[in-house]
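Report on the structure given below.
A protein chain is absent from this complex, but the other protein chains hold their places.
What follows is chain A.
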Amino acid sequence: MSSISLLMRKDLLLLKRYLWLIVIYTIIFSGFVQKDNLLLYNFLPMLLLILVVNNDMQPSSQQFLGTLPVRRKILVLSKYASAGSLLIIAGILGGLVNSLARYYLDGNMYFHTLLVVGSIISGLLFMALYIPLFYWIGPKGGQFLNIVLILFVMMGNGIVTGILSTEQTIIIMDWFNNHPVESGVICGGAIIVAILTSYVISTAIFKKRDI
């Protein structure tokens, strides 16, 4: 196995202890409580992002990583790979749970693709912002960063709900729905540029950092 796969495997093993939290959270905020709940779609991927990145928040954990025969840029890359893949899984999982809840309540199993894709895109963009901040602030400021992050997501949730219901946004969303190829290229390109830039910044920060 490559070093990245081994580090991703490590992140999964470390996440095991939070499994119950993820399950409870998913059930509470799934459609059993409220249909198409943005707290499920937006917050579940963010929750996994925070958990994965913070697995190695302690200085001692960073020291452990420093003893491994793995280059620093691979350590950084593995964080993006773990967080990114879990964000996508969490987004899809949220959609599936919501569909099941709808089926259970209404007998109508509808997978809300737009919300799932939206949550994944916003999650990936947020990851591109969060990981460099994490490396820049370092383990000592990580707690503070997480509090800010949670507040930001909670406030952002309300703002996003507001924005999504405006007339202009509905027109834009319609355009995205009617032009899947163009919207895929625009969103995909924006995500790739954001994540690549973020990775370069994170690597530059972490390469010079004493651990």
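Operating definition for what follows: contacts are C-beta pairs under 8 Å (C-beta built on N, C-alpha and C of every residue); 3 or more make two chains touch, one makes a residue touch a chain; residues count from 1.
Quick note on the criterion: contacts and distances are computed from a predicted model.
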Name the chain not shown, per its UniProt record: "ABC-2 type transport system ATP-binding protein", "Thiamine biosynthesis protein ThiS", "Transcriptional regulator PadR-like family protein" or "Tryptophan synthase alpha chain"?
"ABC-2 type transport system ATP-binding protein"
Which of A:Ile137, A:Met173, A:Cys187 or A:Ile211 contacts the chain that the document leaves out:
A:Ile211
Determine and list the chain A residues touching the chain excluded from the picture.
1, 3, 6, 9-10, 13-14, 17, 55, 60-61, 63-64, 66-74, 207-211
